[in-house]
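Here the complex is missing a single protein chain, while all its other protein chains stay put.
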Amino acid sequence: MPEESGAQAAVVDTAVTAYVLRLGDDALIASHRLAELVARAPQLEEDVALANISLDLLGQARALLGYAGRTEEQLTGVLRTEDDLAYLRAENQFVNCRLVELPNTDFAHTTARQLLFSGYAFELYSALTHSTDETIAGIAGKAVKELSYHRDHAARWTIQLGDGTDESARRMAAALEAAWPYVDELFAADDVTRTVAGAGVGADPARLRPAWDAFVDGVLEPAGLERPEVPPITGLAGKSGRDGVHSEAFGFLVAEMQHLHRSHPGASW
Amino acid sequence: MPEESGAQAAVVDTAVTAYVLRLGDDALIASHRLAELVARAPQLEEDVALANISLDLLGQARALLGYAGRTEEQLTGVLRTEDDLAYLRAENQFVNCRLVELPNTDFAHTTARQLLFSGYAFELYSALTHSTDETIAGIAGKAVKELSYHRDHAARWTIQLGDGTDESARRMAAALEAAWPYVDELFAADDVTRTVAGAGVGADPARLRPAWDAFVDGVLEPAGLERPEVPPITGLAGKSGRDGVHSEAFGFLVAEMQHLHRSHPGASW
Amino acid sequence: MTSTETPPRAAPEGARERFDAVIAAGERVEPRDWMPDDYRATLVRQIAQHAHSEIIGMQPEANWITRAPSLKRKAVLIAKVQDEAGHGLYLYSAAETLGVGRAELLDLLHEGRQKYSSIFNYPTLSWADVGTIGWLVDGAAITNQVPLCRCSYGPYARAMVRICKEESFHQRQGFEILHVLAHGTPEQHAMAQESVNRWYWPSLMMFGPPDAESAHSEQSMAYGIKRFSNDELRQRFVDMIVPQADALGLTLPDPELRWNDERGHYDFGPVDWAEFKQVLKGNGPCNRQRLAHRREAHAAGAWVREAAQAHAAKRARRAEREHRASEGGAA
Partner (left out) sequence: MTSTETPPRAAPEGARERFDAVIAAGERVEPRDWMPDDYRATLVRQIAQHAHSEIIGMQPEANWITRAPSLKRKAVLIAKVQDEAGHGLYLYSAAETLGVGRAELLDLLHEGRQKYSSIFNYPTLSWADVGTIGWLVDGAAITNQVPLCRCSYGPYARAMVRICKEESFHQRQGFEILHVLAHGTPEQHAMAQESVNRWYWPSLMMFGPPDAESAHSEQSMAYGIKRFSNDELRQRFVDMIVPQADALGLTLPDPELRWNDERGHYDFGPVDWAEFKQVLKGNGPCNRQRLAHRREAHAAGAWVREAAQAHAAKRARRAEREHRASEGGAA
């Protein structure tokens, strides 16, 4: 039954493309939010560190978006480059989780977002080092080393702020509470994740959660912080970041990011 | 010598186009900065008032940009609409003064910008009601009534803040000091202003200054504020807003304003 | 009288009877008239919620002002948001006739102790949402509000007449925005459809829970504050928008939507009240954001309001001194 297995292979390829795009968008937007802070950090060492993390994530994003474009080309015959994907998609064509687009309200909010996201991404890429897709496994092998540092960095600051002054503890707790409703979205399963996990290409998000929980608890305890008791934020009729449904703030990020590129159609840089 | 007078007429028409574009850009950007504040004002009455002023200025901008496009068409044979001019020019093709692009740092900064700008625009459009160009005279006749209200509104707030609490007086003084270096640019003459003033189409900016000075002094006195003793800000090798040289903040304003329009080339709205 | 009614305090002789007669006759209660405490409380709650909805409702639309895709649309949008601020002003004034000041009501809003329409806890994610809010959200609001123009409390009824007139104008503008998009480029059409898909169900939820579960409604009906049930209004709304969607060339995301000849109405599928309840409880996409935005704007404006008060007080003192000096001079 070559036809049927061909159709099945196309389903998997489509899911892989969608999956890699999600990974790429997570990294791209997480990188962008950190890049906004360069030359605005609380101290010079943090300007270096945040730029460093932003760069790592941007490197991951470029590898992933490039690969998403190439796998898409296999299906459609049309190649979209990393820049086409970053600069020429509409807001609702980005499929990053909403967590990474949360604004840098203050350094505690940045830290909370990084803690929750890099804790997740570390587990994810650890799993993806075993991907049956060699490109993904290769990207994951590099990413997991970087994310280990990102995770440590966020953990260190969470502890310093949680176990610092009264003000820093208050801010860190508020920031965690603001980011927490976006956590469930990281671990949500849908057809895409089920297909890629089934094919051994991607990871089952639910399986990542226990290790993530242990990591986060292991940071909150010495930080003197509690797990926020806030329910997840709803989507829109069940749709959320993975479906292209984002926050209002995201539109401004996209406008700023794309304006120059879109102002010069077809130009090279 | 019909040829020579033809060439001279073209010089005047070119200057008129440039002049009307400046007026239009001033109104467009002043309107935009106020529009940013809608749903963010200190009280509901101000949401209404700022929206109202923003709308008046946008109306002026549309009339002026539309006219600039039509006069340009006479010279080039190519028509640019109000939207082409607002949405499809690069930052350095905007020729507004730098005063109107100053950010809304706080309500005092908004008030200072509005006081200095609407005081100037009121004198300018009062003069332009006598323009030999009927379109300009017509636009000015409507604008001057609107600007009289804008000027009163800014004057009232300058007095309330200057003669309010210690904090408001301090903020209002700081805001005036921040905006003041951009005043000289309003009254600067160049080939364009000289040509249009000579042709009776435009106003000689220097002539507007005494009445502006009297107006501003008449507000500062009851506000208990002093004229800031700060020198004008330099341009770049003598170039400033009228030459397309703006502030860094202006680029972000333009990106936000244009992104959606530029994302849909050729679409109608 | 229902058992939940608070007994009127210090009702003058025959006041209750006169009040009941006014309600029964479908006439208007005015601010200086005696009224039962629970009538007043119901009205304050409803007018405040309505006023809060107007000012919170400015946010999702103001979100697109600086990015409006043409200068004409930008002007129309600014004017619309300005109208909403104006509606807020009328409504807070109507509440003031019942003895509750705007500052007090804003505090209750900012503390999360009074509600606003839950529809504004959804985000505006594309320019098309500006059109859809005008068409569906304002359309639903009008359906809710037109009967309030005949509400028994005079100041509220009169505010509603003016508001409904402006809202109809907004609804037509929203429809027009969507019409242009639906007939524009394929990307614009898709933008319009995606927007309608997101807002359709939330707009049906604007009429509140099904009649069987609705609190407050019965007494409000008896008092002439409410005149139709939630489900009646919802049906009226659906009947109105289905042909309008056809005219737009857009579909409504309900496969069960179809004309029912017997009922003379459109049937429609079940509303997902679970999501509605989550949003009501504060877990919608923008609940925190909307309140935080309001609180921040209010806090950032505190020094301005204080300055205005301080200045007014100074002027009053100066006027007083001058008055005394001139009297002294005259003496």
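Note that the chains are named A, B and C in the order they appear, and that numbering of residues resets to 1 at the start of each chain.
The rule we apply is simple: contacts are C-beta pairs under 8 Å (C-beta built on N, C-alpha and C of every residue); 3 or more make two chains touch, one makes a residue touch a chain.
The model shown is predicted, which means the values in this text are computed figures rather than measured ones.
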- Message: Going by the stated contact criterion, tell me the shown chains that border the hidden chain.
- Response: A, B
- Note on the structure: The one of B:Ala137, B:Ile233 or B:Ala267 in touch with the missing chain is B:Ile233
- Considering the complete complex, of A:Glu73, A:Asp152 or A:Glu167, the missing chain is touched by A:Glu167
- Item | Touching residues on chain B - with respect to the absent chain | 90-92, 178, 181, 231-239, 245-248, 251, 255
- Task: Using the touch rule from the top, list residues of chain A that touch the missing partner.
- Result: 28, 32, 35-36, 38-48, 51-52, 54-55, 58-59, 61-62, 65, 82-83, 86-87, 106-107, 159-161, 163-165, 167-168, 171, 256-257, 259-261, 264, 266-269
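In this section, only the chains that are shown with their structure count from here on.
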- Between the Cα centroids of chain A and chain B the separation in whole angstrom comes to 43
- Message: If a residue has to touch 2 or more other chains to count, which residues of chain B qualify?
- Response: 256, 259-260
- Shared interface positions of chain C, touching two or more other chains: 67, 187
